[in-house]
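Quick one: this structure, given as structure tokens, is what I'll be asking you about.
Only one protein chain is missing from this complex, and each of the others stays in its spot.
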Amino acid sequence: MTDMPFRLRERLRVRWAETDLQGIVFNGHYLTYFDVAITEYWRAIGKPYPAAFVGTGVDLFAVKSTVEYLAPARYDELVEVGCRAARLGRTSIAFELAIWRDGERITRGEVVYACADPVARCAIPIPLPLRDAIEAFERG
Amino acid sequence: MTDMPFRLRERLRVRWAETDLQGIVFNGHYLTYFDVAITEYWRAIGKPYPAAFVGTGVDLFAVKSTVEYLAPARYDELVEVGCRAARLGRTSIAFELAIWRDGERITRGEVVYACADPVARCAIPIPLPLRDAIEAFERG
Amino acid sequence: MTDMPFRLRERLRVRWAETDLQGIVFNGHYLTYFDVAITEYWRAIGKPYPAAFVGTGVDLFAVKSTVEYLAPARYDELVEVGCRAARLGRTSIAFELAIWRDGERITRGEVVYACADPVARCAIPIPLPLRDAIEAFERG
Partner (left out) sequence: MTDMPFRLRERLRVRWAETDLQGIVFNGHYLTYFDVAITEYWRAIGKPYPAAFVGTGVDLFAVKSTVEYLAPARYDELVEVGCRAARLGRTSIAFELAIWRDGERITRGEVVYACADPVARCAIPIPLPLRDAIEAFERG
């Protein structure tokens, strides 16, 4: 994962309920933070989820998540979550994510989604309008 | 709320992710514990949720929750959550809940559900088979 | 609970992870929303938690929560959470809370905290500077 610029950055504040008794954010909650940024990513490219997906015969399912904890986030801190589509496969989309606090990157990770039939759950190629929207956004 | 016996008691262990930096369970998570017990209640009376509700034209929606925190639960503690149907109205069911640790009641509360049409969300009388199942269970 | 104005209003967006398979926010998560607003309340009155409390010999513990669910919040909705100190006892603070969506109040509730010694957990009168800060803020 690189230090390339992220066009989508979403700010959030660490909630009390997200900290644990080590005084830091529980490791699983970073995936919630990633998810918040991915929600904003879909909106930013003009394909809000799930509205832009319903009835298209395509849904997205997480297939793999990775989180690297470089430094802990603490209660009440303001952090920024960056999200960019790092790789587009035929049927999959890999998002690269990062979290910064005061300019220091404290977390990085990846969430890979597969396009699939919402009922049969078999893989389906990324619909062309979705691919175009992602590529247009990332080109800037 | 009384100290009447609870026929349904569900044991659970406090998870790390449920504690906060005061070292105790975050106040909102007790509603998750209550919900775990209510799930077991439906199963115990032979009306597992949602299976026993789907297609009946009736769903349940929480209308009010109350939690009293008598003493805090801490990481890794084993607690028991009791649940009983304390009041049956025409369209509503009030569950009384309590949490014990080593025989000491540390939490008590109430969750009230309304029977409603799942689409229109208007109140619907509790279906007779459901009412019968609850009353039979509580009679013991 | 009244419809009195709330000086503290905090906006947030419903996260995917907060919805359940009824498609609405799980009933326990409203207490997280309340908590987010209470955090902002402490900041707004100049007593950020926990910084303004550490070393003062006083901490706050939730003693009772109530949530009334008037209408469900759904994924990706923007809501506003209002918080005001509704009653100050000798040792307790009762916050009234409400959640609006597009001007419609969809949730209301109350969270009562007790001032207590952080170790012994015995009740302690609300420190005068805290009481003054709350009263000054609520007077507007």
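Letters A, B and C mark the chains as written, and numbering starts fresh at 1 in each.
By definition in this document, a contact is a pair of C-beta atoms (placed from the backbone, for glycine too) under 8 Å apart; a residue touches a chain by one contact, two chains touch by 3 or more.
Given the structure is predicted, the values throughout are model-derived calculations rather than measurements.
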item: Residue of B:39, B:56 or B:91 touching the missing chain in the full complex; value: B:39
item: Contact footprint on chain C, counting only the chain that is left out; value: 16-17, 19-23, 26, 28-29, 75
item: Chain B residues touching the omitted chain (full complex); value: 13, 15-17, 32, 35-36, 39, 48, 50, 75-76
item: Interface residues of chain A (partner: the chain not displayed); value: 22, 26-32, 35, 59, 61-69, 72, 111
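The definition used in the following text is that only the chains that are shown with their structure count from here on.
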item: Geometric centre: closest chain by C-alpha means; value: C
item: From chain C, the most remote chain by mean C-alpha position; value: A
item: Equivalent-chain rotation between chain B and chain A, CA atoms, steps of 5 degrees; value: 180
item: Intercentroid distance (Cα basis), chain C paired with chain B, Å; value: 24
item: Centre-to-centre distance between chain B and chain A (centres being mean Cα positions), rounded to whole Å; value: 34
item: Centroid distance [mean C-alpha coordinates] between chain C and chain A, Å; value: 29
item: Chain A residues counted as touching two or more neighbouring chains; value: 16-17, 75
